[in-house]
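Apart from one protein chain that is not included, each protein chain of the complex appears where it belongs.
Labels run A and B following the written order; every chain starts at residue 1.
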Amino acid sequence: MQATATKTAPILSTRDLWLEYSNRRGTVKAVRGITIDLYRGESLALIGESGSGKTTLGLSLIRLLPGSGRVRSGSILYEPDGRTQDILSMSEEAMRRFRWQEIAMVFQSALNAFNPVLRIWDQIYDTVKAHDGMSKQEARKRGLELLKMLQLDPERVIRSYPHELSGGMRQRVLIAVSLLLNPKILILDEPTTALDILTQRNIIDLLRKIKTELDLSMVFISHDLSLAAELADRVATMYAGSVVEIGPVNDMFYRPRHPYTVGLIKAVPTVTGDYRELFSIPGSPPDLVDLPSGCKFHERCDRATKRCHEEEPELVPVGDGHYVRCFSAT
Amino acid sequence: MTMRIRALARSLVLDPLRVIRRNKMGFAGFLVLSFILLLSIVGPLFIPLDTKTKIDQIYNPPSWKHILGTDSQGRDIFSQIVHGGKDVLLVAFLSSAISSMIAVTFGSLSAFLGGRFDSLIMTVTDIMLTIPHFPLLSVLAAFVKFTSPVMLAVLLGLLAWPGFLRALRAQVLSLKERDYVQAARVLDLGLGHIIFREIMPNMMAYIAIAFILGMTGAVYSQVGLIMLGLVPFSGHNWGVMINLAWTRGAIFYSGSMSYILAPIAMIALFQWSMVAFTRSLEEVFNPRLRMGQ
Partner (left out) sequence: MMKEQKNTADARKAAADPVIQMDQVTKTFPWGGSILSRRRTAKVLDRVSFAISKGEVLCLVGESGCGKTTTGKLVAGLLNPTEGRVLFHGADIWKMDPQKFKAYRRAVQLIQQDPYASLNPAHSIFDTLKAPLVRHGIVRTQEEALSRAKELLQTVDLTPPDDFLFKYPHQLSGGQRQRVSIARALTVNPEFIVADEAVSMIDVSIRLSIIALLSRLKNELGVTFLFITHDLAMARYFAWEGRIAVMYLGSIVEIGTTARLIQEPLHPYTKALLLAIPEADPEITRHKQTLPVRSLDIPSLLDLPSGCKFHPRCLFFIEGKCDVEVPQLTPREDGRLVACHLRSA
């Protein structure tokens, strides 16, 4: 499955992207030199813990950065049909059209993403109104269609207020709204976190369905390995603002090479399957304001050598489409 | 041990000072407030009050000898300003202390005990809130002889607590459901510990700010009452000065403007300094900010 996905051309790429923002304590180096491709029709999972920079990276793909955020260097290229657009150099007006029409994002908190005093229809209409080319009737038709596709009772839901819907329903409405303008890429930030398990299962199945039916490319941002195991063609593990390992899903789960990926997989219990000893990674995730020297993982790594303290490794290939940022893996 | 003492000194004196300085507005307020306190409390020890009537010096404009000029009886205005602050500050402080004490005690008890006690307190509070204070004070002034600033402070304090109590009760209600308060209950640390060690420290900023705003309220009430002549207590006081300047027609002479403006300016400055200072207080009580992180 992943082999075919990697053979297509990239639709979205970042090139040596460096992002930072300021908080009270100083400069947060949230994204440090990320070069990553999203191929047409694939699902890419960005897996990382708090402070790995995964959300900042996701937001930067549609150029939504925190107030104090800035791009230090690098580019984000969108290549839908042979021509190339640099997202970072687009005008504000062009960007406004671009969002939702080309790349849409489903934000983490499904409740806060809605205006509580507007009915779902108003939220749908507001999203469409900002972009030209769709009449009120068309918008309604499209909205009902998408709600139906996401297994919601369209006529009832479109008349509801957000608080009248359950968490799972809101999440599905949010996905429907993001698809209104037929984007080619969908970015989902923790799409199943905080949902009940039966609802999670439903959302996962629906995402699989809309991806094939609408021919989407998807990026998942999550701390949850099981989401990647369910949906991703390729998985990237992020640590301290950079990608430390990326590869096809089976390689990542069954032949992980970076000690951090190995550690993460060993730290998550499964409910079926045999009992296996689990391990945690010592130490805590790094502070993006005050990063360690050399390889950012060396303080928590049992394979760390003197070189790891001094020098940050590059992302190097170790297999077909499988790259690792670690001295000991090569 | 010396290390601990030094640490204590740091956390009680140096750190708050550093934090106060970080907020410019708050620091300015702090400086002005300190100046006014110094002037009103220490000033009278060095600057004698000018009580002698000098008919040849009525309404003199500011000069080197009288930097704020002289009043309707030729007395130095500056010395009156220096001596007139003490009572204003005393009434403000005392009245706010009384109202804060009532609000904190009954507000937190109300939130903690709940049930009938809570209903009773809230009913009384609501009734108190609906009584118009100024007219009530004016009426009371007709019956009660205000011989001392303390009496005025007590009366103002007894009327000023309801708003504060309601807000404080709401705070306690929210704080008492915090996880760490529940942990303290499970650890059986006792109601005293929970109120004074778990909840109060997280309300100190709020209480301090409410206390200071209570002082500003008390200043307005007392000066208003005195200026209108409803509380005819004698002595030297910024309020009395305004009252005298007003009743003796100071507003009609250009040379006498400082007689009425000086106490007004002092009151305004005092109020502003307190409000500005509250900006720093929040940071002082927040350990996150205090530790400089």
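Everything that follows uses one rule, which is that a residue touches a chain if its C-beta (ideal position, glycine included) is under 8 Å from a C-beta of that chain, and two chains touch if they have at least 3 such contacts.
In this text the structure is predicted, and so the values were computed from the model without any measurement.
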item	value
Sole contact to the chain not displayed, among B:Val139, B:Ala170 or B:Ala183	B:Ala183
Touching residue (missing chain; options A:Leu77, A:Leu118, A:Ala229 or A:Val289)	A:Ala229
Residues in chain A touching the chain absent from view	49-50, 151, 166, 168-169, 192, 194, 196-202, 204-205, 223-230, 249-250, 253, 260, 263-265, 267-273, 275, 278-285, 300
Chain B residues that touch the omitted chain in the full complex	7, 178-180, 182-190, 193, 197-198, 201-202, 287-288, 291, 293
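The criterion applied here is as follows: only the chains that are shown with their structure count from here on.
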item	value
Whole-Å gap between the CA centroids of chain A and chain B	54
